[in-house]
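Notes to accompany the following structure.
Of the protein chains in this complex, one is absent; all others appear in place.
We just call them A, B and C in the order they show up, numbering each chain from 1.
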Amino acid sequence: METTPLLRVEGVGKAYYSNVVLKNITFSLEEGRILGVVGENGAGKSTLMNILFGMSVIEKTGGYTGSIFVNGEEVHFRRPKDALNAGIGMVHQEFSLIPGFTVTENILLNRESLNYTVAEEVFGSCLRTLNRPAMTTRAESAIKKLNVDLDGETLIAELPVGHKQFTEIAREIANSSTKILVLDEPTAVLTESEADILLASMRRLADAGIAIIFISHRLNEVLTICDDIVVLRDGEVVLNTPTAQTSVRGMAAAMVGRKVESIAPENNEDTRLIGETLLEVDHLWVDMPGETVRNVNLAIRQGEIFGIGGLAGQGKLGIANGIMGLAPAGGTVRFDGKPLALNQPSAPLAAGISAVSEDRRGVGLLLEESIAWNIIFSAMQNQGKFLKPLAGGLVRVRDEAAICACAQRYIADLEIKCVNELQIVQELSGGNQQKVCLAKAFETNPRLLFVAEPTRGIDVGAKKVVLDTLQRYNREFGMTIVMVSSELEELRSICDRIAITDRGRIAGILPASEPSENFGILMMGTAHEGAQTA
Amino acid sequence: MNKSDGISQFFIRNAVPLVFLVVSAVAIPISQFSPSYLIQELLIRLSRNAFLVLSLLIPIMAGMGLNFGMVLGAMAGQIGLIFVCDWNIVGVQGLLLAAIISTPLAILFGFLCGIVLNKAQGREMVTSYILGFFMNGVYQLVVLYGFGSLVPIVSAKLLLSRGYGIRNVTNLDGMRRSLDELIPLNIAGIEIPVATFLLIGIFCLFVLWFRKTKLGQDMRATGQDMVVARSAGIRVMRTRIISIVISTVLACYGQIVFLQNVGTMNTYNSHEQAGVFAIAALLVGGATVSRASILNVFTGIILFHLVFIVSPMAGKYLLGDAQIGEYFRVFISYGIIALALVLHAWRRMNDKERARAQFRGAEGGAA
Amino acid sequence: MKNILATLFFAGISAFAALAMAAPAQFHIGVVTGTVSQSEDDLRGAEKLIAKYGDVAHDGMIKHITYPDNFMTEMETTISQIAALADDPKMKAVIVNQGIPGTTEGFRRIREKRPDILLFCGEAHEDPGVIQSAADLAINADNIARGYLIIAAAKKLGATDFVHISFPRHMSYELLSRRRNIMEAACNDLGLKFHFETAPDPTSDVGVAGAQQFILEKVPAWLEKYGKQTAFFCTNDAHTEPLLKRIAESNGFFIEADLPSPLMGYPGALGIELADVSGNFPAIMKRVEEAVIAKGGKGRMGTWAFSYGYTNSLALGEYAKTLIEKGVDAKTFRRKFKLEELFAAYNNATPGSTWNGGFYRDIQTNIEKKNHVLVYQDLYMFGLGYQKMTDVKVPDKYFTIK
Partner (left out) sequence: MSIKRVCINLGLVLCLAGLIAWCVLTGKAYDIVLENTPTTVAGAEQPALEAVHVIIDKQEPVLMLEGDRIISTAIGVKHKIRIDVLDEDDKVLESRSHTYTIHDLGTPPTLNIPAVFAASKAEK
């Protein structure tokens, strides 16, 4: 290479203890160029950025391997401050803005222009007063570089989301030493026109000599703006190419092209009976932090396995939580033709809907209790099972024998690896805990079962059992299952139809047999406009 | 937003002060107090309490909620006053000297309090409340057993005749009202404590100036979002400690100003209610746990103390029995503090509901 | 003059004082007491004044208000309650009974606004030096003289031994410990044997019930040990009740309580129902005396016939009224004040019983305070009547015992 690249990442790897999340990442970035980084959730983008920005979480979990060069010199960031000093500015996915401050104050947070006061001679420089006019000038010049319409005196809380994004970027630009700007999904929260403005600003910044790392799920945008593209999958660079040499389809295929046949059960379409509409969701909104659902319409039929996929934060988890009454929700939900009361956790349970929560340790299980107790708990509480009358029906006591028998049945059935049914759930591995969760939901004999992220954080063998079991209950008992998962291939392996969420809405519903690129395109919001009616 | 919504929002935002306004508007004529008495009494109470209430502003700005730990500052102020009484320094000089002596103590107390509160993030208010109780025990132990034995106190007027420990009531006769009457002004029979108000005015200016300093800006940032502030490189923990130290020192001066007006000091009890009453007054003024302004301070003191002054007599005339008047006062005054807290919670819920409604109106409601 | 005669005439023919108040009172007297829950007797005294002279609200003379129940922490309220009385232009005297912390400052505020108002304080809680600086007249119970007089009464009744029951916390209070020492000296001088016994502090972990149980168990043992002619005295109110119960049943003397009143200990110890005669001390005395005699305590148990707090409210009110009618105000009070007149007012408030006492004397400087009076009432022994203890001269030497 003739010129020294501004940033060079060479063979960087990172493992959280035994869990390898990044392997041998290598790429470089030249001055004035824009590098697009794309990948599914969990592909390792965030970890890579954490390393680049010297976030303390990396250092605390044992650092990283490989080397990073800025301007040809090897660097090793231990604190965000180190990265800042080296000229790397980062705009985070979640806004790090102070809502009660004005745009100007946020842009210059902790870098304010100050006036001399006598008090500082005694108490130190912290008693200098703010020089408002100078601050306004500095903020304005940063905003001007972005070429956006942003009033420095507006409070952040009153700004539309798009403008918050611009404020964040302006803050990094206002720092004159910034040479490399990392933008983590900046367009995710923007409207189309705002995104266009942002892309134009990015180009201007690049022309002014700043190198930009642009992380996005919007493949079209990446294609439009970037000079180079790096695609990550499972912690590895699977594609590193100049933009001109790839396409949306090419990137999507690279992103989701993982083969999971090894764990997918055979999809035999023999004796399935798909019936009438069982659950009808109309204009559902759910106020779940981080998983906001804005407007969802769905019809789920009796006896099918329905998948809900989509990227993190797009609302797929919110749908299940909203219907189950675990988060404030509105809209209409009809179950079996009858309206279902929202915001009352007991209503869906009474109607025969159960759920396996994505947060199994927090919500799903009583960690300090035995396996048997966990399995029968919901059934006993809500349906009065496992209770036998005593003294002529005056009191009812637990039927311990029946409880044990039931638990033993599930342990055999779901291959729960444990000492016996009285073992404490906390001592089980994640996969076995998940199986207990499933058993608990099955024991209530639901007509409809929501399963959220059933395979998150469990090993391959357990995954297969879980998926097989779901499918078996569907086939044998005709249990309607709605499975929410971030793993597209998993959904495709057992579901009949899959809905993809995007920005709190359903971007589209496709049969599971469609090629994965089509799902990838829905996820990336590329097909957003047309999909709403699907 | 339409107009009627705006008006109802105004009522919701100011529900607490409005309730107090209505209660006092009803109670004033019933109490049969003369206007000159009421005005005089209000002026006294304003001058007496403003400093203490103002000392709460800075921790609120730094996001530490209502600083019940100001009781520590009050204790420091009282220790200063005990020394000055012992040395028999009177007048404004005595007050000044008491302030100078107690400042390092208050800084120390504030620093310790700040460290403890940093360890109890998110639960600052209840921690500082309990810390106040704890320090009250330490204070009583020191003053009742340490003073006169370990700490040299010579005045027989202060010491219990057993030779150690300070008497139950300390007479501040020599310093009594020395600040209030430093610049005498009497308008239509109403005495106005000009010097005290000047001091309060200077203090308000200080608060305004302080907001403009780098430290004030850091505190505001810390108060609004600690994580963001930290990621911007602000030394969050240090900033929080400084805010508590400033508050404690100001509460210490506030207690000195308060006691010079009251004229006697209940050695073991005067500070106990300082925190609760100051906080109640601030809440009544319409402040919240996270937002308070100088305007809240003054409306709060006026409304809270107005109810405190008129409710016993109003109760007496309304119910015809002196002691029922007293029970009425307790019921009204403390009931209203509880009401203020409930209304705050309700208002927060209301705000959240509105935010949700907006969110629905923009999206789901349209379909 | 005719007017006065006419008023007197009306008052004479009318059984109800309220009717005499048809014409608005010429002046007002403010009375500040605690509530029923804090100090019932003080409040009853104020109510007696209202019954006699009418409430200001109905054109009468007395304006009665109460101070806060938790007065130790609500001093600000106490001060403004007291100071508010100066707002009434017809106000001529203010009586605070009891003088809780904040009274002095309340008085100072009244004085600044209305230098003519007479300021009286019954049972001052604040330091003597503090209340003396503001009040025209402050009253306290004379525990110094009583230290000698209780022993003298015991001697007169034929006691040979004297048991003083207390505990360390009380003995750290200056006046209580001084009184104990005076009692010991008086016993030595009068030929009684002095015994100091310790009982559990009711505020400690044993609680009131435990402390009372201790007294119930120990009194017979003490009587066994020191003989039947033993007089008992205790400093704590909670100890009084079981002590009375045991003495009534067996032997020994109980001269008077720490705060003597027919209501102190007797109703609880002897199970006397008094609800229907509240505030009427002659009736209360009659009923208590009957009960004591019925239990066999005749001639061995005594009290002050009228509650101290009740008398303070009533007598100071009456005294203030007399002074105002004579045209005395705060400025001339110092010149016109005579100790005899004060005691006359106290004696009038307690028909049958008499009072005595003297000026407060600071033990460190030996300065007599002319506006601070210590008072005590005659001893009434059930079954024997008044003991004329107020006529006994207390030797000077006892006032200097520390």
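FYI, a residue touches a chain if its C-beta (ideal position, glycine included) is under 8 Å from a C-beta of that chain, and two chains touch if they have at least 3 such contacts.
On a predicted model such as this, the values are computed, not experimentally measured, just so you know.
Undergrad: Based on the whole assembly, the unshown chain contacts which displayed chains?
TA: The omitted chain makes contact with A, B, C across the full complex.
Undergrad: Pick from B:Pro17, B:Gly94 or B:Gly275: which residue touches the chain that isn't shown?
TA: B:Gly94
Undergrad: Just one of C:Lys225, C:Lys286, C:Arg334 or C:Lys402 touches the chain that is missing; which is it?
TA: Only one listed residue reaches the unshown chain, and that is C:Arg334.
Undergrad: List the chain C residues touching the unshown chain?
TA: 331-332, 334-335, 365, 367-368, 370
Undergrad: When the complex is taken as a whole, what residues of chain A touch the one chain not shown?
TA: 118, 121-122
Undergrad: For the chain that got dropped from the picture, name the residues of chain B it touches.
TA: Contacting residues on chain B, toward the hidden partner: 87-94, 96-97, 100, 173-174.
The rule we apply is simple: only the chains that are shown with their structure count from here on.
Undergrad: Name the chain whose C-alpha centroid is farthest from the C-alpha centroid of chain B.
TA: Most distant chain from chain B: A.
Undergrad: Could you put a whole-Å number on the gap between the CA centroids of chain A and chain B?
TA: About 46 Å, centre to centre.
Undergrad: So the centre of each chain is just the mean of its C-alpha atoms; given that, what is the distance between chain B and chain C in Å?
TA: Whole-Å distance between the two chain centres: 39.
Undergrad: Would you pick out the residues of chain B that each touch at least 2 other chains?
TA: If we look for residues of chain B contacting two or more partner chains, we find none.
Undergrad: Touching residues of chain A toward chain B in the complex: what are they?
TA: Residues 80-81, 84, 96-101, 105, 109-110, 112, 114, 117, 119, 125-130, 283-285, 287, 294-295, 328, 330-331, 504.
Undergrad: So in the complex, which bits of chain B are touching chain A?
TA: Going by the criterion above, the answer is residues 209, 212-215, 217-218, 220-221, 224-225, 227-229, 231-234, 356, 359-360, 363-364, 367.
Undergrad: Any idea which chain C residues touch chain B in the complex?
TA: Chain C reaches chain B through residues 33, 35-36, 43, 46, 57, 64-69, 72-77, 79-81, 83-84, 87, 101-102, 104-105, 108, 125-127, 129-130, 133, 172, 174, 363-364, 402.
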